[in-house]
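After the structure tokens below, expect a handful of questions from me.
One protein chain is absent from this view; the other protein chains keep their places.
Chain IDs A and B follow the sequence of writing; residue 1 opens each chain.
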Amino acid sequence: MSDNDLNVNKKSGWQRINIFKFNSITPSLIIVFIIMCAIFGGINHQFLSFVNFKTIISGLSIYGMMAAGLSFVVLTGNFDVSIGSIVGICSIVMAMMFNIKGVNIPIPVIILIGIVLGAFVGALNGFLVTVVGINSVITTLGTLAILRGISLLLANKPALINNKFYVSMGRGFIAKAVPYSFVYLVVIFIVAYLLLRFTKFGRNVYQVGSNANAARLAGIPVKRTQFFAFVVAGISCGISAFLMTSQAAFAQGEFGTGFEFTILTIVVLGGISLAGGRGTLIGVAVGLLIINSISNGLTMIDIPVFWREAFNGIILIAAILIDSIRVKRRELLKA
Amino acid sequence: MDGKSLRKSSFKLTDTLILFIALIVLVVIFSAIRVEFFSYDNISTMLKNMVITGILALGLTPLMIARGLDISFGASISFTGVLMAYLYNLGFGLPYCLILGVVAAVLVGFINGLLIEKFDLIPIILTLGMMSILSALGLVISEGHSLSMLTDQLYYFATKTFLKIPIALFILIVFIIIFWFILTFTKVGRTIYIIGANPKVATLSGIKVQKVRILLYTFMGLVAGVASIVMVAMTGVGNPLAGAKMSLPVLSAVVLGGISLAGGAGSVWGTIIGVLIVSVIFNGLSVINVPSYFIQVFQGLALILIVSLYEVRNQRAARR
Partner (left out) sequence: MIEQNNSNYLLEMKNITKNFPGVKALADISFYLKRGEILGLLGENGAGKSTLIKILSGDYSLEEGEIFIEGEKKVFSSPHESIASGVRVIYQELNSFDSLTVAENIFADNIIQNRLGIVNWKKMNQKAKEILRNLGSQISPEEYVENLSVGGKQIVEIAKAIRRKAKILVMDEPTSALTEKDVENLYAIIRKLKSDGVSIIYISHRIEEIFEITDRVVVLRDSKKVGEKATSDTNRAELVHMIVGRDLSEQYKRKEIKKGGVIFEVKDLNYLDRLKEISFSVREGEIVAFFGLLGSGTHTLFSVLFGDKKKTSGAVFVEGKKVDINHPATAKLNRMGYIPYDRKEEGIALGLNVKQNITSTNLGKIGRGFMLDKKIENSHAKNWFGKLNIKAPSIDTPAKSLSGGNQQKVVVAKWLEKNSKIFLMSEPTRGIDIGSKAEIYEIAENLCTQGASVLIVSGELPEILSVSDRVIVMKDGRIVKEFITKNTSQEELMHFATA
């Protein structure tokens, strides 16, 4: 028996272009990243300096952790646009915990509360989508508004955080070189990656996203998987809230506004297909690097602030165009 | 197999009826809490503010019936408004500014439609990306400020009333009539419903679904352009952040009115009642002094609640 089993149909010209290759977009992303660094570095040498490198690394974490969480949801084939608001409310609540008169809540508990709150909101989203059956876009659009409103309400009271230790958790460096925040990010990414790759839940996420019907027939709990994907996203927002409040030393009602867009861009760019069941966190990591570097690089080459948002939009559109072309290719090969 | 037919059509009627009752209930509640709610001044203000949301929701209606979606209209309004104000401040005549603004909006709509249909992209993501590009462009042109655009004509339009009804409201009424007319009485309207009912059947019946949708996206652009003019007239400025928070209320209104994201059915009346409900909630809460940032909580709640009800009802119907 033969390799005819692998008989993949012939590839025509443009299909050979790397970025359209199936299964992994990561190599192409790395190439894109290198080219980009070369361009930015060429225009402004400072871009490639160690100091700048440190700056980029420091800024990765908040978006990065949320991207890791959102990946779970998108992998199962859903959306979550409320992640910015989840960060907002967790931030406010955590900051408030520091300011309760006469009560001194230990830091670990505060962090835990933040994370649990995030998980709870995620569960709410999950419930509405899987049990009630509302489209995930509408659901999370609704929770986005509700949470944002509550955050703004709660933020009327001052939410400063005077706890030096807490603040140092977010702002500190190891040996003056590696930010703690980066360490958290790496840990979260590793944990998320391990979850996706080596746990039954993680594999279920991929299976449900790849073919929900086949998953059902194979006895995989489709709704439960989708539900917990939302919970994971919520938890990641809780952790991001911790980092944000720690680094800022306060919390504001608007924290997290607009994050969902950038994070979605990172996730899509990183190769997580909107159709579900496809993509890895490694790709998301590179996507994260690219997006943050672009933001940084644009500053370095003196592009006005406002243009940057446009760039992200262009990147998102480019990413989905590429994704769409890859899907079309797959369909064509199938026929 | 035959008796069911009547039940289905009365179902739809009941839908709108329920929404209408919900609307009345809300009005009653708010009036009870604060009598001023039901005053001429307040209702008039509310209706005026409703115009923009209403126009946009109406524009989305045929598009969503045909299973399309666009969330970039808010950014389009901001961008267009800024563009018009910018040109006006450069010295161009008012008519030119307005026309160019609308043309720009139409172009954006066309590009949306083209990309989505030709590349089979997910509408919400593409328009999300477009939204950020437009938003950024608006900020670039205006350099972050609001650009003033005060003219007599626009002022007149924004403030005067005709037969005690604000002029701006007439525009909305005209829109309602136009959309209702198109959807109910024209061939185009019927085509939209056919596409919504089953795009594949529509294609196999010889309908060029892609072309129709591109048209609808372009038309949405036009609608956004008009809405932008109304906004500039009412506020007197081209504000790069004006449209940012519009997606939720408008989308809520449309979804409340019974048009699901999956498309298919829907009507102008449902949308209008949806718009009314959203506006009443907004206005009513303002009147009872709920801070504006908190109002979105109620809008979000209303959205989730009503859509849940739709879902539960659909599931029950499916089981029969």
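Of note:
Keep in mind that, in the parts below, a contact is a pair of C-beta atoms (placed from the backbone, for glycine too) under 8 Å apart; a residue touches a chain by one contact, two chains touch by 3 or more.
Please read these numbers as outputs of a predicted model, since none were measured by experiment.
Among B:112, B:191 or B:239, only B:191 touches the chain left out of the display. For the chain missing from the display, the contacting residue among A:143, A:181 or A:207 is A:207, taking the whole complex into account. On the side of subunit B, touch with the chain left out of the figure occurs at residues 1-2, 4-5, 8-9, 185-191, 193-194, 196-198, 200-208, 264-265.
Contact residues of subunit A toward the unshown chain are 1-8, 22-23, 197-200, 202-203, 206-207, 209-211, 213-215, 217-220, 273, 277-278, 330, 334-335.
Just so we're on the same page, only the chains that are shown with their structure count from here on.
The residues of subunit B lying in touch with subunit A in their complex are 115, 119-122, 124-126, 128-133, 135-137, 139-140, 143-144, 247-248, 251-252, 255, 260-262, 291, 293-301, 303-304, 307-308, 311-312, 315. Subunit A makes touch with subunit B in their complex at residues 79, 128, 132-135, 137-139, 141-146, 148-150, 152-153, 253, 261, 264-265, 268, 274, 304-314, 316-317, 320-321, 324-325, 327-328.
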